[in-house]
Each structure stands twice: as structure tokens, then as C-alpha cells.
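Every protein chain except one is present and positioned as in the full complex.
Our next item is chain A:
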Amino acid sequence: MPLPVLTPNDFASDQDVRWCPGCGDYSILAQMKKVMPTLGLPREKIVFISGIGCSSRFPYYMNTYGMHSIHGRAPAVATGLKTCRPDLQVWVITGDGDGLSIGGNHLMHAIRRNMDLNIVLFNNRIYGLTKGQYSPTSPAGKKTKSTPMGSIDNPLHPLSIAIGAEATFVARSIDTNIKHLAETLKRAADHRGTAFVEVYQNCNVFNDGAWSYAKDRNTKAETTLELEHGKPLIFGKDRDKGVRLNGLEPEVVALGGGIAEDDLLFHDERSPEPSLAYLLSRMRYEDGFPEPIGVFRAVEKPKYDDMINDQIEEATKMHGIGDLEKLYNAGETWEVE
């Protein structure tokens, strides 16, 4: 039987969406609903698991299976689910506080196991739900309610963390760049293994404009760089700048005047070595670099959910299907008359 044709609307639940007007979360929700019908999966095969935070209300708004769990633990909940049910497509929705602070441990371990999960981290560089404390991605010096004199923590960079944990798929997108966002989510869904996507998300109430440099129509061409596999790293409104390697360091160069495209760094998302992806994850606006968006890394590796189930199959081949009588009676037993 052919699958009924679904539309984005079929993925909307009957619940009122309760984010602040203007929140970047709306856009991510809209793009997710748009991507869903393109996955060729019926609604009942899709599950959204989230932690706690504004972003983590997400599952309530999707007409799929879902669980709004507890702070930071969504990757672990999803792990139990996916281990038992490899047939389901499981999405993890998390925030910068949720995923990197309280849930940092689980995030790291879910990624290194390469469980087939799609993890989307909404990065607004602030704690939204608890009303505006600094988060692990807030820049040093950030003044918030909990840091009136400025934060003295060094920020974490989600993609560097993910790559450090041996992620097989890492990507970045921006809430307002809707076409790019939809494409990125689609690619994450298609990846076999853990796909980790960071989305720059605006919290217009507690951290408005945190990403304005990357979103602003006038500056984004200079401050971001769209990655394309096999292509040189070129950016700028007139596509006149590039990034090349100077030893082990990236540097921004102007094209022309002796520097040609071939001198630039070429993007290779399939490189077995994560070094290039890591280097890209360290290019930051405040250091004078354009920030890459798109897919940093996409490689195939064995998946945990396959392997754990393969072991069961293998054990069954070795010992036959578990038989209780056999189990009880193996080894030393004795008879009482």
C-alpha cells in the first residue's frame, strides 16, 4: 500500500504553541514540519524526545510520538528507546543549557556510541525558561541576572564538543535561514548514526540579537560561510574572500592578487580524520573568521543500535533461542525424592 501523502500540517499537534512571540523556536518547528513529509516515514514511526527548557517543549507541538523528559537527559531516554526499537526514527531536541550543562555527559556518550539519533541543539546562548541566566555557550563577560558583573566562565562550542566525542555527523544552521535549516535537518535525518545539529536560535526576550551578525541581511555574507563538500572555503558578498591553511592554522585571505581558489582550503565532509571538521568548528566571528554553516562532517561508522541487536542475533545463533528449562537445568543440579 502506498503511504498516504502527508503535509507539514499533518505533523502539527492540536496543542497551542506557547513560545514568546518572535522566538526563533517557531521557525525551527516550521522547518521540522516541512521536512517530516519528505522522510518517507509514517507519523507513528517518528519520536521526539526532549529535555527541559523552552526548546524542549517541542515534542508537544509535533503530531508524532514524543516525550518531554527531564533536564539534560533526553539523549539517554532516546538511547533506551532506540536500542529497543531500531525501527523508529528518534529525534532529540535540546538547548545549550540542557544539552551542554546538565546533560553534557549524556550528550557526549550518545554521540560517541553513534546511536542512530538526530540531535538538534537550539543554541540561544542563554537560559530561556529560567528567565535569563548565562549558559555554557554565553560569551565570557556576559552580563545576566546571575552574572551581574559578567560571566567568568569560558564558553563551550557545541560542534567542537561533538567532534571531540567522535561525532559521525555534525552540522550547523540558523533559525532564520529557513531553506538552509530545512536542508540541514533533512541531511541529519538521512544520516545513519548520531547526527548532531547546532541551530543558532534567537531568544528575543532574554538574549535578543545574540546571533545578529550571522543573521543580519547586511553582514551575514561576511560573517558566515556556507560549507559545500569538495568546494573551497569562499565567502563574502562578492565571494572575494576565502580561508586557507597556514601551517596548521586557518587564515582569511582575499582572493586575487596571487591567491587563487586552488590555494584555499577545500571542504571534505567525508574525511575519516575529524581534524578538518574540528578546525572549522573553531572558526569564530570574534576572532575575525566567518562562521561555517552546513555539514562539517558526515562519515559512516557502525551504529550502536545495530551492534547491540547484532550481538543478540549472534548469541542466538550460538546458543539457540533462549530456553528457560535449559537455563534452569544447566550445570550442577540434584534430585530430591
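Assorted remarks:
Basically, contacts are C-beta pairs under 8 Å (C-beta built on N, C-alpha and C of every residue); 3 or more make two chains touch, one makes a residue touch a chain; residues count from 1.
By definition in this document, contacts and distances are computed from a predicted model.
A single chain of the complex does not appear, and UniProt lists its protein name as "2-oxoglutarate oxidoreductase subunit KorA", one of "Spore coat protein", "DsrB1", "Glutamyl-tRNA(Gln) amidotransferase subunit A" or "2-oxoglutarate oxidoreductase subunit KorA".
Residue A:Ile70 is the one among A:Val17, A:Ile70 or A:Leu156 that touches the chain missing from this view. The omitted chain makes contact with chain A at the following residues, 13, 15, 42-45, 47-49, 52, 59-60, 62-71, 73, 76-85, 87-88, 105-106, 108-109, 308-309, 311-312, 314-316, 318-322, 324-325, 327-329, 331-337.
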